[in-house]
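Here it is, the structure in full.
One protein chain omitted, others in place.
Showing chain A:
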Amino acid sequence: MFKWTLPAAFAAAGTGLAATPAFAQSLDDQVNQIFAVSTGWFVTLIFSNFPGTAFPWIVAWLVIGATVFTLYFGFVQFRVIRHSIALVKGDYSDPKNAGEVSHFQALATALSGTVGLGNIAGVAVAIGIGGPGATFWMILAGLMGMASKFTECTLGVKYRNEYADGRVSGGPMYYLTKGFAERGLPGGKILAVLFSIFCILGALGGGNMFQANQAHQQITGVVGQYPGWITGLVFAGLVFAVIVGGIKSIAKVTEKVVPFMGILYVGTALIIIAMNYHLVGWALSQIFVGAFTGLGVAGGMVGALIQGFKRAAFSNEAGVGSAAIAHSAVKTNEPITEGFVSLLEPFIDTVIVCTMTALVIIITQQLVTDPATGLYLLNEAGNAVRTIGDTSGVGLTSAAFGSAISWFPYVLALAVVLFAFSTMITWSYYGLKAWTYLFGEGERKELVFKVIFCVFVVIGAAAQLEPVIDFSDAAIFAMAVVNIIGLYFLMPIVKRELESYVERLKSGEIKKFA
């Protein structure tokens, strides 16, 4: 769901500082400039590279976090995955609790917030720049990210708030506050407040403006150019109807169509792969060889690695803390079970969906190779692999699917728009929870946030506000900085829960119902 032109952030931040005559400025330019000047430093800080490399430290932060959790919990993601699937199927759900939130429902809702542009456009960028080898590193990062999700979602359920009227809400702001207090650690409240601020900004930006912006671009790609505010108003109207008007039917339609679109996307990818089954072995060898040699891409092996890690982190949000908010409403007496279920999320998002996109792009041979050496050729700028028709991002994915099934780009455009809408609905909720944590609950206060959210939909679709969107993306990753610090301090609590549960599962104390 994230932007794939980070260098543009720095370019925009730079141009924003340059003085231009005031009379020549449109409103967009003015907004751009104000934002760039006041927030450019923050974007630069979050997305800055390690000295002398093109490796953003925030990506290393997420990957190191995922590795620490993977080792600390003894590769929990591989040990429990069968139990995770049994939990999602409902084998361990008490029939008496029918009508409450099931594991499946919590997982599906969290997934609808993460599956989206990251899987379709982000992967294309990774392969366009890092070559097929990026896929290997992306999958590896996805597998590690499962442990981060497991940690944060277990804590999300364990420290959720259950109100007298029966509502349930949870997330990093609650486990940072309550968990730190329980362990007698200082600073939980500060981390929670910081997390909430970043979460609101991230919700308005990456979870809203960016989505509206990309949806508009997809629609104009199919029907031709028209002003963005029209898309913005339609989207804002729909979002308003769902989050303020409580119009269930729109939400219901989206929530039903989005999973269908996801299945259609993966299904179509599988069909294209099956149509070219004789190339599967070759594609896999390209992925493995490319992962360790780069096969001629810019930056070689390291270039492939950075791209793979980056896109996995940007796509599945493991470590960001957002999913813990959605997962915490599940009905269970064992918080750890939701951790088990949530670790399927990066698996589905990255290891399955992202890999499908990657395989289709590789197998349909969108990347141009030198027939003599077998290495990939670079484009004229020398910063990415040359592609047939010079496509990149969502255009590359679209071209790859379109080369096999000519009408699929239209379906893809529709899918992107729907994914964008469902991501907006989910992130409006994440933002709202952070908002009520800071300002307290109450219909008036909540309405203020919801109206602000809808206004930002219009702004996002109407304007090319690069610095604004980059700033908001930076805010989402700032959430990960705060969240993972918290997770390091709270992971012993999760370990206790894990050991106790596994023991009871082995002894037969925890039984299947079905």
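Note that in this section a contact is a pair of C-beta atoms (placed from the backbone, for glycine too) under 8 Å apart; a residue touches a chain by one contact, two chains touch by 3 or more; residues count from 1.
Heads up, the rule we're going with is that contacts and distances are computed from a predicted model.
Trainee: The hidden chain: which UniProt name fits, "Branched-chain amino acid ABC transporter permease", "Ferrous iron transport protein A", "histidine kinase" or "Universal stress protein"?
Mentor: Result for the unshown chain: "Universal stress protein".
Trainee: Write down which of A:Thr44, A:Thr67, A:Gln105 or A:Thr293 is the residue touching the left-out chain.
Mentor: Answer from the full complex: A:Gln105 touches the omitted chain.
Trainee: Determine which one of A:Arg82, A:Lys256 or A:Arg504 touches the chain that has been left out.
Mentor: A:Lys256
Trainee: Have a look at A:Phe47, A:Tyr429 or A:Phe471 and name the one touching the chain we're not showing.
Mentor: Checking the options A:Phe47, A:Tyr429 or A:Phe471, the one contacting the hidden chain is A:Tyr429.
Trainee: Thinking of the whole complex, not just what is shown, which of A:Met173, A:Ala329 or A:Val457 touches the missing chain?
Mentor: The missing chain is touched by A:Ala329.
Trainee: Kindly note down the residues of chain A that lie in touch with the hidden chain.
Mentor: Per the touch rule, chain A residues meeting the hidden chain are 90, 93, 95, 98-102, 104-106, 108-109, 112-113, 162, 165-169, 242-243, 251, 255-256, 258-259, 325-326, 329-331, 425-426, 429-430.
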